[in-house]
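I'd like to ask some things about the structure below.
Of the protein chains in this complex, all but one are displayed in their positions.
Order as written gives the chain letters A and B; numbering starts at 1 within each chain.
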Amino acid sequence: MNASALQLKELHKRFGETPIIRGVNLDVRQGERHAVIGPNGAGKSTLFHLISGRFPVSSGQVLLKGEDITGLAPFMINRRGLSRSFQVTNIFSRLSVYENIRCAVLWSLGYRYSFWRMVEKARDARELTESVLEQINLVSRRDVLAGVLSYAEQRALEIGITIASGADVIMLDEPTAGMSLSETEYAVALIRRVSEGKTLLIVEHDMSVVFDLADRISVLVYGQVIATDTPENIRANPAVQEAYLGSATEEKDHA
Amino acid sequence: MLELIIFSTLNGLLYGLLLFLLASGLTLIFSMMGVLNFAHASFYMLGAYFGFQISLYIGYWPGLILAPLLVGGIGALVERFGLRTVRKHGHVAELLFTFGLAFMIEELVQMVWGKVPVDYRVPDLLNFSAFTLFSTTYPAFRMFMLITSVVVFLGLLLLLTKTRVGLIIRAALTHPNMVGMLGHNVPLVFMMVFGVGCGLAALAGVIAGPALVTQPAMAASLGPILFVVVVVGGLGSLQGAFIAALLIGLVQTFAVAINVSVADILAPLGITLTRDSMGGDLWMATVAQVAPIIPYLLLVLVLIFRPKGLMGYRET
Partner (left out) sequence: MREIVNKNGYWMQWVLAALAVIALPYVFSSGAALTMMCLMGFAIIFSLSYNMLLGQTGILSFGHAVYYGMGGFMTAHALNVIAAGKLPIPLPVMPLVGGLAGLLFAMLFGWVSTKRAGTAFSMISLGIGELVAACSLILRGFFGGEGGISTSRTETMKFFGLNFGPQIQVYYLIAAWCLVCIAAMYLFTRTPLGRMCNAVRDNPERAEFVGYSTQMVRFIAFCASGFFAGVAGGLSAIHYEIVTSSVIGAGPSGYVLLMSYIGGVGFFIGPIIGAVLMTALQISLSDYTGAWMLYVGLMFVMVVMYAPGGLAGLLLMHKPMLMRGTFRRLLPAYGLAVVPVLMVTAGGVLVVETCYHLLVKASEGTAMNVLWLQYDAKSPWAWSAIVVLFVAGGMALRKLSPYVAESFHDAVQQAQSKGAQ
């Protein structure tokens, strides 16, 4: 039985009077690829924000590898080994691609707030940055300012920044949003590669990506998980079909 | 003693309401446009000077109407041709633009009217004492200032809560993009809000000019206190600005009246402190001398214990 990488216990989130997350229980096992799907407005991104510390929880618990991280600041959660990407590209637009990745590796390599060593002399930072750049296939664009990259390149950079720190729990928020078919295929291959041996939690709308990648799927509807199971069982689940009535056929046309 | 308390309360309320008159325009502009108008106190100063100039030709009362209108118009033009150009460079650029504007207004005022305070007189109609309490008179002009501030404040409240325009403004305060999507001409609304905000500041200037000194340094001395009011009250909160303004107004006015120092308090206990003792200056300074620092001390305290301000919710 795999240990739990990420556990959500009775998670609630209210904005003012409006409940968005209404008691989510989730158990993501170590090493698995777990997808979260659901209709628009179900609260998938909000769930990510709660886990990664961007929003405070109203009640409930978030456990990372057994440790309670509820309510911690984002940087503290990141240091404990959880890294996330953003649905709306959130990169350092005035820094080069190379520098974007390098900023993401610095803490994990132990450089912290040091101002007494030159970053160019740091060979481990350089090598790690180069290897990440190779993985996301942006070596040829390394000196380009991140703000002028194409959309797909920015999404790749977004993933690159997320995995660069070597976190063992990776959360990707709609990584293939807005991508063409070939770009999506490429992104899926990249995601599969970089999540080898790690725990992946991914929010996606593109069903072909989900069924391709995921070991298990959780379905989030109106702030609650209505089912968690293998892809085949989820496909056959009547409650899921009802929640998705109509939108499943739309997804097929998309591909 | 009672006399001191009553007059200090009146003056403190007056100062607080004046601060709020300025802070309300500032908060409205900030909440809607995201830019803190560094030149707000400069428009206050312009109002006082314009009012003075008008009072030389046609008297004080026309100035009360004309000066705010003129300055409000200038404000609208500044927004249309200045701020709008800078907006695309971000909030920092907008703040820097208003900073440069404040700088230039001060230089221009010095150039036109000189560095010496000008003699902005209380109008004859109000140049008497309203009442006498325990042998001290209270000028009628100050009562006028008090009443006008309250009237403007009530008018603002009514405008915001009971009218359609007020509804749009309140909506734009928290969701400017959405208001634009609903079909309102947001750039025009911005221009009007900026203009009205500056006009309010100018009105405060016309009211305060004859009572306080009208000089080129008036913007630089009131400006920082104004920003303390909005930060302590909570950026973007009108209620917070009101509470903070009254708090600072009252505390500072009372402090100025207290001529007691730490040395004075400790003396009866047998502890003698003089200028030569360790940290001598601190013990010898009376509360009245320390009064200018009090708003800033309040700022630091609020920052330590309640960083978002008393009632704040909008972070830039």
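One rule holds in what follows: a contact is a pair of C-beta atoms (placed from the backbone, for glycine too) under 8 Å apart; a residue touches a chain by one contact, two chains touch by 3 or more.
As the structure is a prediction and not an experimental result, all values here were calculated from the model.
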| item | value |
| --- | --- |
| Residue of B:6, B:56, B:69 or B:95 in touch with the missing chain, whole complex considered | B:95 |
| Given B:183, B:270 or B:307, the one touching the chain that is not displayed | B:307 |
| Sole residue of B:5, B:111 or B:167 that reaches the chain not shown, by the stated touch rule | B:111 |
| Those residues of chain B which, in the complete complex, touch the missing chain | 30, 36, 82, 85-86, 89, 91-93, 95-97, 99-101, 103-104, 107-108, 111-112, 114, 220, 224, 227-228, 230-231, 235, 275, 280-282, 285, 289-290, 292-293, 295-297, 299-300, 303-304, 307, 315-316 |
| Missing-chain contacts mapped onto chain A | 52, 54, 73-75, 78-79, 83-84, 86, 90-95, 99, 102-104, 106-108, 111-120, 122, 161, 164-165 |
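Just so it is clear, only the chains that are shown with their structure count from here on.
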| item | value |
| --- | --- |
| Centre-to-centre distance between chain B and chain A (centres being mean Cα positions), rounded to whole Å | 48 |
